[in-house]
Every structure is written in structure tokens, then in C-alpha cells.
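A single protein chain has been removed from this complex, and every other one stays in its place.
A, B and C label the chains in the order they appear, each numbered from 1.
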């Protein structure tokens, strides 16, 4: 299935883009999506287990993805 | 010596005045001044040891008074 | 650093602007207002009075102590006197500090000290037409078993 991953702030900078299209197996998890993102050029500058949100909520690495999900890789937040 | 004592809020109400002129011995203390005030009509409605300020600062019962001091009997404060 | 009484309506925005400082990333404003209920009785208004010279002295001391204890020069305390309506602000305390933990600590310290020490009194007006001096020490004793 196709999933779009959103990238922000320093992660978008090091990966040189603010979104990436992933081709994933139907039973793919957050960890599978992350593995593809970390394999991109610049991905080695991300931490090994960055925070991820699925459909606007923080999600665990074993969270099962579904077609149409919005996934986002979340750099350390710095609000306030 | 002559000392003026100021009365406030509920204490002024029960004593029916907001100041009282006291005639005190030259070595009188806060406790001596209080004894005179508590002996006034209505004084029995005050607590036996109310808070007292001398010259705008809280003072102990054994604080020695001097002519010209401003003494005040302070009801429970309720600011804010 | 300042503590003062006023008979005019408090202006929280102005007090906040007064403590603002480019070195201070955290501003806290505490505002105390006249509530419509106290101890289960319907309140219609409040009348504040003070031993004014001493109250201003204590408020000034509290502002200075707060600043020293928490490490900031930016503390303003204002208390209103006179007849207040429901919802009117009776006290406003603004604090600025480089860090928020200290800003919260300073704000809380200032209001607790004010409530313990500053010779201000209030008379509540009730819906049934009566009015009564508020005595926090009595309310406290009633709470004890």
C-alpha cells in the first residue's frame, strides 16, 4: 500500500524534503515505515527510533498501518 | 505617655470607633496598650491576644512603646 | 519591583507589561476576583478596606522578598480597595523570570504572603441583604475536625 509520511523541522532539513511517498506491504507497521525513511539519503542523521504520529496521534513502533493513514516523523518538540 | 491606637474593620465595629487615645506609663509595652483596649466597652468581643502593629510593622506583646508610636490592632487579614 | 493599593479598577494588561523583560521567557499573572459564592452563601458584592500605610509597606516588602527568593527584579503586586462587584479583580500579581518553574514559585509565594500578612479586610454583601467581615482564620478553624 502507498502511505505518505510527513517530515518536519530539522528532519525535513536533513532529508531535504517535507514529505515522502512510501510503498509498504499490507501488514506494515510504523517500524517498517521508519526503516524506509531512515534508509533515505540523510536518514543516518535521524535518531534510530524517532517519534511517530499516525493520524495526528503518537503511535508505537508496532502500530499496524492502513492504506490512507497519515504518518508523521516528529522531531523533539520545542513549543512554548 | 499618650499613644494613639488605630482600630480597623470588625474591631472598629465592635468598639464603635476607629481610634482610641491611650494614657500609658513611660515603660509600657504592646501588652499594656492591649489591656486598656480590651477593657473598653465591646473589648470583650476581641480575641484575648489580637495582632498588633507598631509603626507599620507587626510587633510582639513585649515590644516597648515610645511616645509618638503609631499602634494598630489588626483583625484577621482577608486580602486577595 | 512594586506593591501598591489603588481605588481604581486593576489593569492586568498594564501590570503584565510592566514586568515584561527580554531576558525573562516566563510571565505569570495571578488575578483574584470577587466570587459569587462563599461558604455556600450567594455573594452580591465586596467592600475592601485596609490599614493603608502598613498594607503598602507589607506589599512592597513582599515584592522585594519574592524577587530576592526567586531571583528576579520583575514583581508587581496591586490590591484594589473600595466597593467591588462580582467578577471585579481585587488583586493582581505579575512576575517575570527567565525560567517558568521560578516564575510559578514566585507568583505563588507572593499571593500566599499577601493573604497571610497584608492588613486588608473585606466585607461580603449577601443576597439576603446582610453583610459580614470575612475572617479566614475562623473559616479555617471550622474546617478542622
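Here, contacts are C-beta pairs under 8 Å (C-beta built on N, C-alpha and C of every residue); 3 or more make two chains touch, one makes a residue touch a chain.
Just so you know, these numbers come straight off a predicted model, no measurement behind them.
In the full complex, the chain left out of view touches A, C. In the complete complex, the hidden chain is touched by one of C:37, C:83 or C:127, namely C:37. Touching the omitted chain from chain A are residues 6, 8-10, 13, 53, 56-58, 72, 74-80. Interface with the hidden chain, as seen from chain C, comprises residues 12-13, 16, 20-37, 86-87, 98, 100, 103-104, 107-108, 111.
Criterion: only the chains that are shown with their structure count from here on.
If each chain is reduced to the centroid of its CA atoms, chain A and chain C end up 49 Å from each other. Note: centroid distance chain B to chain C, computed from Cα atoms, is 26 Å.
Centre-to-centre spacing of chain A and chain B amounts to 73 Å, using the average Cα coordinate of each chain. Counting partner chains per residue, chain C has no residue touching two or more of them.
Shown for chain A are the residues that touch two or more other chains, of which there are none.
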